[in-house]
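Missing here is one protein chain; the remaining ones are kept as they sit in the complex.
On to chain A.
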């Protein structure tokens, strides 16, 4: 058949294809296609188009989409074409539909009926065409429409139909495992199909099933082994051969399945050894496909229970791959090596020079693969070289996707194996500097935490040295243009906390730098916020140290700008800063103690400092607080509330948000009911006690041990220990071996013999001294070994220092560690997590402060209370800090006894939930307006005030203090 097109193709089509083929540029191609779209739009809706013509149109539509243009105007014609009687036209219609539509497209529903009909066709080719469409177009909802017919077709006399029916079922399983879970046994049955094609296809779904649930398929090990044996012995039809290899694709699939089934299962693996060994021997290593099978054998051998003989064969193949001139084989060799070193780490040593060749190869693909290998074989002895190389490479590439990956790997390795703090900080600096915006923000947080907590528990000196060196390096780095935001955040935080700590740099040095940062990155609000808080800390430390504070002019102008900022967060920080500067040394020291980011915040849960107030208020005639459970009027109130609820719901208002405390009361009642009614025959006191005895102790002890474990693991794994244990133990032993004289000689001899063979192959290439040095530092193989264990020891020592630190290993459980890490972060790091409930409040002890400040409150609220209350809350709510707005009123009510008209008829305490709810949730102005309105309606009387709520309020009382003096300004500030 010539390339000039078939018999039936029109001149128009030939011209189109030719012109596309001859198009010299993308623009020309686009022009042709746009023209074609216009033509087709006109032609395709003409009446009575002959079938062949229509088929051609549809293929032209396929061209349009393939070349990147929208052809949706013709989809419906493709759908119509699937109804055609002619097989070729029908199949072309199905093809076009599968190319055009995804399974959720609206037109699919029009095709399902056709598919159903075609599945019942007598012509098996029609059935096959329909099954192809089923695999691409049926979604979860339409599965039931075709499932019965597909099931019938599994027993079709034609093998081609059985094969496609199996794949359709496979597709259903992929889409919705539950819809066909009762039918998975069919895959097992089809494994015994007489036709090798059907059997081969069945391996695909089985592979997926086994990957999900290995244990249910252990019984098939024998079958798979015997099939593989038959395939390897050429029992299948010659039609499946490729380059004299018997059915290689089936062999590969079987080897993949065996790798899953034999993983960690000695008994199952033993059944496989013979056949895998046979394949190793029989494979033709000169053909591409032969090597593909050999590679799959290595994967299988490194996954199943280890067998020395097979490992040896695998190692042989790997060295053949690595020595090959073909880059493809080298790539496969590096990958295979990465798999095998998990089981026998010593194998890496003999290939060190080949590995380094690959690392320095200009081919990017090969280089990346080699980095992957290095990543797998990193330990504390070679981490410096490897991470260094990785970062160099990271800097050199521009592909963000890979940059992110390699950056996170660097961080992971550095966290796990860092030999010293200095090195760790330097490494992190480099990673942040060059890939800062690509790394996870959590990494930045953990770096801050690390600098704050230090490494050694009792070595304060080392910690402060670490911090000064961090500060110093950051001040240097700040000179560089265009730093990533995440990195700047770290820098600002560290400068704020520790910039002036060692006295090397004056406050004006640091604040000047911080102002520069805020100015240079004025578009980045997060960085600005960090810088502002850092400024506040620096000034606070100065004030606390009773030094005179001179605000730099640039800092002042920055503050002026921020005070009027559109960002509420920045504005608030600026006000906080202003407020702090106005305080005296003692107060500042309480609010902002230096280097207290790691200190636990003590919370006075009894709120004992309020006792005087309460006493005073009671003396003045206020109602004492009664816990909800003890309130005598509770029933009435709840009745009242229910009534309200009814009325309210009929009016269309929602009150759901106010029913939070209800379950606590209700749950108590059902418990009592159960105890008294349901368990009548059992002596009443016995049952609950028993259940307590059995359940109660187990929970705390569990939790306790889990906590304990978590800590220990975190400590040991984070420093000095490699990711996977088996590799460590062996690698340690090898490195020890190399230290003592005799085996060092051994190592050297293997190296040199290795070099000989290497040289003989490539005589023109002299193995350079540098390369050997690199090899030695990577693999710990030759001359420089004495130095290495020392660093390892140091790392181990460092790890023993870490006992009290509860870092969680990154590698072991990514998810868990992430959670734990975020939970463990000192509150300071959460700075920006919640926009306005900021660190300052958490960092200091608000309750201690309160006592001192309360006096001013009375004055302030006595003065401010009246105007604050008189200004309508709506306006207040519109003001950025909504909660504070509402708060003013209630503070006044609670603290000074000045009562707001709208709240007077309730005891002070009952209004409080209102405040906390809105304040803790930080609602938008609309929300708070609503709530405020509700509050005034007086619906919230029956709230239970629990302690946490009071604490939250107190945080806000504190805030109110800071804001009190600015109250007027706040309110009139334009929003």
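List of remarks:
Throughout what follows, a contact is a pair of C-beta atoms (placed from the backbone, for glycine too) under 8 Å apart; a residue touches a chain by one contact, two chains touch by 3 or more; residues count from 1.
The rule we apply is simple: contacts and distances are computed from a predicted model.
Selecting from "26S proteasome non-ATPase regulatory subunit 4 homolog", "AP complex subunit sigma", "Ribosomal RNA-processing protein 43" or "Protein Asterix", the unshown chain of this assembly corresponds to "AP complex subunit sigma" (UniProt protein name). Note on the undisplayed chain: of the listed residues A:12, A:103, A:519 or A:561, the one touching it is A:103.
Here the missing chain is touched by one residue of A:200, A:262, A:419 or A:496, and it is A:200. Listed residues A:402, A:423 or A:613: the one in touch with the omitted chain is A:402.
Of the listed positions A:113, A:267 or A:365, the one in contact with the omitted chain in the full complex is A:365.
Along chain A, the points of touch with the absent chain fall at residues 1, 3-6, 9, 14, 17, 20-21, 23-24, 29, 59, 62-63, 65-70, 86-88, 91-92, 95, 99, 102-103, 125, 128, 132, 135, 160, 163-164, 167, 170-171, 174, 197, 200-201, 204, 237, 239-240, 242, 247-250, 252, 288-289, 291-292, 295-296, 299, 327-328, 330-332, 363, 365-366, 368, 401-402.
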